[in-house]
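What follows is a set of notes on a single structure, which appears directly below.
For this view, one protein chain was removed and the others were kept in their places.
Labels run A and B following the written order; every chain starts at residue 1.
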Amino acid sequence: MTMDMSRYLGLFLTEASEHLEGLGRDLVQLEREGAPAVVDSMFRHAHSVKGMASSMGFESIAVVAHRVEDLVDAIRQDPAKLERSLVDLLLSATDVMLAQVRAVSESKPPDDASSLLGQLAEKVSAVTGRTPGATRVINQAKASPPAAPAPVTAAARVSPQAVEAPPPPASEPAAEARVAAVVPPSEEGAAKTAKRWAVRLRIAPTCQTPGVRAFLVHKRLTGLGTLHGLQPPLEDLKAGRIPEGNIQVELETAEGEEAIRKALRNVAEVELVSLKPAVVAPPPAPVPAASGLVPAEAPRASNSADATARTVRVRTELLDYFLDTVGELLLATARLRELGKVLPENSRPPIEEGVYRLHTLVKDLHDKVMSARMTPLSLITDRLPRAARDIARRREREVDLVITGAEIELDRAILDELADPLLHLLRNCIDHGLESPEDRVAAGKGARGRVLVSVRRARDRVVVEMEDDGRGMNAAKLKTAAVARGALSAEAAARMTDREAFMLACLPGVSTAQDVSEISGRGVGMDAVKRVVENVGGTLEIESELGRGTRFTLRLPLTVAVVHLLLVAVGDEVFGLPIAKVVGAMEADSERLDRSREMPLLPHGQGLLPVYGLDELTGVQAPPRKGVRPFVVMEGDAGRVALAVDGLVGQEEAVLKPLSRPLDLLPGLSGVTILGSGRPVFILDVPRLLSA
Amino acid sequence: MRHVIFRVEKERYGLPLAAVKEVVVPPERFTRVPRAPAAVTGVMNLRGRVVTVVELRQLLGLPDGPTPSGRVVLLERGRRDLGLLVTDVDGIEAVERVSAAPGKAVPAVRGVARLKGVAVTVLDPEGLDSAVVGLFTAAQQK
Partner (left out) sequence: MVVSAALSGPFAEAELHMAKRVLVVDDAIFMRNMIKDIFASGGFEVVGEAANGLEAVEKYKDLKPDLTTMDIVMPFKSGIEATREIIKYDANAVVIMCSALGQESLVMEAIEAGASDFIVKPFRAEDVLAVVKKVLGEG
């Protein structure tokens, strides 16, 4: 049988990368704990990669994986064989395989890694006393892989009793995300005895009082039987904290399916998403004997929710496309509404009614697309342990990294932006925050430093905290450095609280100043971290105590979708300023302002604010203005500033679009949006405009 | 190979058909881009997408002068939304023999060809792309 393996390439790329990342994580953990379960998991990862690579005909990857499998197996037989040099070798093998997979994804032949293979073979002989065996690789044109079932089974992660899904059209390399799909109810619930049902409900997004709606549903359900594992919990439900309006619960009842449906059917604004018999504690998926291609998913965190929802994979680009298209639909709807306004009075109601319905539907679709884009933070935090190990080893630090709450979800777009900042923060914590083991002991601390990454939901935000128990930051030093750099006046520095002073570390230049980075550390790229966090609509806070440690707090929106803007006019142009950063607006006669070293100063509250012309900052020409004009007061990196504008246009809730190439190369822009009139408007990143 | 042939004032240019997404009429006014290099005319809203429009003559380092704007040639560059402001689009023609262009080599120019007795400067999509990126990076460093 001839098989076209190219259609599985997309899956191979994702799955193999996942296994290799898992292998890397396991290795780091193994070195710390040496638990047998970790070794088993490593073996499975290596084995899977070998199986997949050989099925695809990627010999060079399969051989490396085979050697790794040999070595892991040796550790499995005799844990005493585990030593640091072996872990190092396995880690480099993992990196090489990741690079090979990446090469494949770019349609290049994977590197043959001959020098690494030599080392691996040598190690295998040394550890097992045997010469490494040959690796069987399928010539992909010839036959289906041996010991591999039809690769179709690789398409979906399926709970034991669920139906097979067709493979997704993954013929080209692409990042993928998982999207939950719902399995239709499969059997009629005609049982007389109490039975468990998995119920998923959704409160309509247009509902004004989701809390009360949810409470009403809860009451209906308790009228039918006993509830288990209500998500969100009752307190959150009552308070209306229902992400995306989704509610799930298991209902134990003697009532049949029809009775449950009926009880829920007569509640307005609530949609029964799915109702199906619950699977109580699904048995761990056994590894099928013939699973050379893809092993069954390790039963990690299988709870009832996983059992009820089946996942298929969707390419991220497809999700982006959905979001773009829905954005266009929203825009089209808004224009339709505008058009409706010019119609004669008597023909308006039906149009308005239609537009209202359309708007509701599109909003609903938008919400669904947004929720499909939600991805757990583990996608990026999973890389941190490996990075922590590498940084710590290089700097001769010892560190325990603890990550909690990584299952919490965020919009994929924000997540992608966040990967580098988190790594920067981690590097800062270990590189500069943590003292050497000797210094720690001298300071009465344990020799091993600790970095804690915790993620939690707080209302409509996700809070990511990263804290170390190192030496802390020195506010006085930061102030001195900022003053020396001319970023801050001495008086302003004297008035600053410590908390404000820590934020000085995010000023470009200040953070990287030699004297600061040696003593209080925080330097590399803190300005970049702050910028990225703010550009996705989040905030960054720093708390620190000398000798005790430092905590970075990132508060992030769940989605990038909507920003609140103040629209201002400069000449013929309109710009958006994020309202979160706007302190206020006022009018003043610009010619009568006081000046200091040429810089006009605007009286505001007790003090004077530096005034910048937004025309100059943006490079947009505007006719010169005399007399009274509006000023917008905003938070800048080094205190408040006043922006001279030509007019205040209004406020707007806008769907933020990221900047595509080449616009993203320009400093001072954080995004672009399209107004109801169809006009594109740039959203300004004022601190960056001021510094760049 | 089939090329889209267009004019900037009197000079003729060609881009491979596969590199062109579509040709559109420019809007009455463009939204100006803060701190953008001078070659950037601005951005326009094309069915909900924000497209950056660049003047070809400045991109090729030709002497300054406003392009009488007739059409925007939208490039097919993955998720990049980039358009070239040109005077007019003549049509689609097969361009065969491309010979080296006279003068200094520019990455955006692949060469010249003769089409019905008239010279056509054949552009290189990748080169154009990197010329635009170069323009923006240079502007940032200023």
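Convention: a contact is a pair of C-beta atoms (placed from the backbone, for glycine too) under 8 Å apart; a residue touches a chain by one contact, two chains touch by 3 or more.
Note that the structure is predicted; figures quoted are calculated from it, not measured.
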Partners of the unshown chain among those that are drawn: A
Among A:57, A:211 or A:243, the residue in touch with the chain that has been omitted: A:211
Residue in contact with the excluded chain [from A:103, A:121 or A:267]: A:267
Which of A:33, A:353, A:439 or A:664 contacts the chain that the document leaves out: A:353
Missing-chain contacts mapped onto subunit A: 208-209, 211-212, 215-216, 219, 238, 240, 262, 265-269, 349-350, 352-353
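Methods note: only the chains that are shown with their structure count from here on.
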Contact footprint of subunit A on subunit B as seen in their complex: 29, 31-36, 43-45, 47-50, 52, 77, 79-82, 132-133, 135-137, 139-140
Interfacial residue positions of subunit A with respect to subunit B in the complex: 320, 324, 327-328, 331-332, 572-573, 575, 617-620, 657, 660-663, 665-669, 672, 674, 678-682, 684, 689, 692
